[in-house]
Structures are given as structure tokens and as C-alpha cells.
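Other chains of the complex are left out, but the ones given are in their true place.
Chain naming follows the written order as A and B, and within any one chain the residues start at number 1.
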Amino acid sequence: MNFQYLSKIRQQNPLVHNITNLVSAHFTANGLLAIGASPFMSSTLDEMSQVPAIADALVINMGALSITQVEAMLVAGKAMNELGKPVVLDPVGAGATAYRQQIAKKLLSEIRFSAIRGNAGEVAFLAGVDWQAKGVDAGCGHADVAMLAKDCANRYGCVVAVSGAVDYVSDGDVVFTINNGTPMFPKITASGCLLAGVCGAFLAVANPSEALQAVVAAAGSYAVAGELVAARLEQTQLGQFYVGLMDCLGAIDDDTVAKFAKIDEYQGGLS
Amino acid sequence: MNFQYLSKIRQQNPLVHNITNLVSAHFTANGLLAIGASPFMSSTLDEMSQVPAIADALVINMGALSITQVEAMLVAGKAMNELGKPVVLDPVGAGATAYRQQIAKKLLSEIRFSAIRGNAGEVAFLAGVDWQAKGVDAGCGHADVAMLAKDCANRYGCVVAVSGAVDYVSDGDVVFTINNGTPMFPKITASGCLLAGVCGAFLAVANPSEALQAVVAAAGSYAVAGELVAARLEQTQLGQFYVGLMDCLGAIDDDTVAKFAKIDEYQGGLS
């Protein structure tokens, strides 16, 4: 597949509004700038009804929550829905505490998301599947991850991307696998948060009917970038991985992604 | 011009109090440490009347706002005014939303600033000039940027620095241009926020009558640092630019700035 989203992002410079946390804000803003988007990181409640007019996509990240921030998410999310603009959910640690479970449910019941991007533990929680998650990390479980993606997509009527050694992306109908990436990704904080931001940038320049393709391309481009950087490092060089990832996101183009991406439709016996 | 501010900062180690946002806090603190200042990043309302006694400068950054944080800005700003210590405003995204417009006006009406540091879109808003800003990015417009700097400086009775491909710094009377820098600056987040912090450090060691010169020196030193780092990188190596900028800010001295800075008085027909 040869997507043209990266070149569109660099031409159109979409404004991606991120309601996010103190761990990922700086990293996510830098990653979005690197691919050519314009990040806007506010969660100030007083301007949440005003930002959607200028935003091209909204990314809601559950990493750090407060009553005010949840209210900000709801106001901005609903306004984006009314304007027909894409909204992405990153359900960080969704199952980790009763409070997060409740907020995840509230967000999903009041906002229509274009896409959800999480790790297997988070998506399993959203899909109602038993899973041993660990805080904000993926944990492990025995469910089929492709089925998780598909079930969760059907349940919420949106595209779902499950990050891991293999990424699974589904619209509830088909499932795509992305066989790129590196074990270094989960060893740097907020690498999933940034991918959710990247999904927002790709959706911002995509036709609404192409949401599945845009998220597959976002996850594929990001995974290829990480893979190319990791290929020239020791697995323990996490500082250099962080730096190299920013360099690579600044340089990567659609042709490079097309050359290295291993994206396939999943044929593994989905019911 | 050969300034001596960097050597003074390294000798005096001024405490620079920053009321700033979750995107720029870590980066700004590191940049201030690199040039020899001592950053203090609190926006805790309960201690805002206590910090000015130990601070040598205050930098108010509008990047992320909340009712409590705006109150903190007002308390700290007024206390610094009473003590006659320098206060810098970074009007991040000042024109982006009605809420930010209102807060920018409130801060400017209740606090006397020594300097304002923003991009052209932000300063145009403060100067009351029509401009197509884009979120927190500069956007573009047709006004003469030198005039913007001068008008804004006159309007608020302080030094104004407009960051861009060329920097313009004015006290409302003369305008200086700084022809250094790199297009990589706006591609890493919070590079403008850090410059506002650097202006605070320079003002902290300057005589109050030298505010124009101190801000010119701050913007010139920062632009030279960026230029020297970018000269040995590809334009897309944004991760390495970030790292190299910290290295360079740690090493740069007044002589290096004097050698490379292209600072001139603007002669372009200011009315």
C-alpha cells in the first residue's frame, strides 16, 4: 500500500488538539511537529468550546485526569462531533482503577470517536474481556488480540488500533496486522500517546470514509519509523531511541513507509 | 556588540521563576540551567506571594491556563512589580481563542511587564493588528513585523521581541533586527517559551535601564546557539537539534555570541 497522508500533513499542517497529561505533552507536541502537524495542547475548560472551530482533529488522552479535565474532554469532544471532525481516544490505564473504568465509559457514551488507540490491556477492558493489565502497561492475557480489536470496534462503532509487538487495526469488519515496530517502543514513556496523536493528524487530512485506512497508515508509519531507528541501536539505548525517533519522524515520507511496511489483512479465523 | 550577560548569569546564578505549562516546563528548566540560571517552576497559588522575595525575574507563559493559574500569575506579577523586579510575558496563542484574548488583556492591564516575547501572530493580536495566526503557531500576515514590534512596545510601554526568521526587538523607539537562527526552531515545541525564559535570565542580571539591550542580547544569543547547532545537522534531525541546543546553551559564551551575532538597528522607514 502506498498512502499519501504524510505528504498531505506536511502540506496542510493540520491543527491537532490534544487534551493530554503531564507525562506525554512535550513528547507528543514534538512528534506532531516532526511529522508536519501543528499541536495545540490545551485542556483549559474555558476555551474548550472555542478550540474545535480551529482544530482539525482532537485527541483525548486519559493519562492524567481531574474533574475539570474530564469536563474539558466532554465539551471539546461533543463540539468536534457537532462539527463532524475526527476525535481519537487513548484510554490510558482504562482498566487500572475503578475511577478510570468509570471515566472511560463516560467518554465512550457521550462522545463518538473516530478511532481508539490503546494497548491490549486497555482495549480488552473496553471490549469487556478479562485481561491482566498492569497499571498503564499492557500486561498479558489469553484472548486473541485480533478478536479484541474487532469486538471493540464493533462495540463502539469506530476504528480500533491495538498496539503491541504486532499492531492490529480493525473497523469491526476487517482486521489489518502491522508487522513492524520494535520492543523499544514500550520502554520509552508516552510512545503510545504519541501514536494516538499521530492517528489524529492522519485522520485530520483523511476523507471521513477512509478512517480505517488512515489509522492503518498512521500505525504503520509510526511502527516503521521506530523499526528503522531501533535497527541501528542496542536495545538498551533508550535515550538515543527517543532522539532518533524524533529525527526519523521529521524525515520519514510515504515512499519510505510503503517500502518497509508489512501490512496485511488478518486471515486468522475471525468469527 | 559584545554583551557580558552570559558571564554575569553564570556568576550570579539568578533565580528565574516561571509560571508555565506542561509542554514547556521540563525543556525551559533545562535550558535555563544550561545557561547558568536557577529555574523555579511553581504556579502554586499558595506560595505565589512568597516566591517574589527570592526570585530575580518572573516569566509568565500563557501556554496552558486555568483559573487558579491566572490568579497565580496576577499575584506573582504584582508582587514582582512592587519589588521592582523584571517580569516577562510569553503570550502563547494570545489570539487563538476568545478566552486567551481576554486573559492576555487582563494580564497586560494588571501587571507592568519589562518585556513581551512572542511570535508575529501573538504580537499582532496584542498590537491590535489583523493577522492569520494558527493556534499557537505564528501563521502569516501582511503587516510589517518591525512596525508590529514598535507599536506593541509603545502600547504597553515595554520591550517587545518578535521571534521569526528574523527577530525584531523594540522598545517603542528603535528597532533591532537579529539575522540569526534556523527554521528548526519552530519545529521543536516550546522553543519560544524557552527564549522567554532566557529573556528573564538576562533581565535578571541587567540594569533596569538596559532592558532593550538585555532582550536583544538574549534573543541574539539564543538565535546564534540555534544557528550553530543547525549548521551541522539535516533540517529534519529535530531530536538531535533538541539535544544539540542544550549542549550549545551549556557551552556558549559572550565572545561566541559577539562573533556570530548579526544584530542591526532597523532602518526600514519606521514612521
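Throughout what follows, contacts are C-beta pairs under 8 Å (C-beta built on N, C-alpha and C of every residue); 3 or more make two chains touch, one makes a residue touch a chain.
Only a predicted model underlies this, so the values are computations on that prediction, with no experimental measurement involved.
Total copies of the shared sequence across the full complex, per this structure file: 3, with 2 shown.
Definition applied: only the chains that are shown with their structure count from here on.
Its C-alpha atoms fitted onto chain B, chain A is found rotated by 120°, rounded in steps of 5. Separating the centre of chain A from that of chain B, both taken as means of CA atoms, is a distance of 33 Å. Chain contact summary for the complex, chain A toward chain B: residues 13, 15, 21-22, 25-26, 29-30, 33-34, 38-47, 50-51, 54-55, 68, 242-247, 249-251.
Those residues of chain B whose C-beta lies close enough to touch chain A in the complex are 21-24, 26-27, 63-67, 93, 96-100, 134-137, 186-190, 234-240, 242-243.
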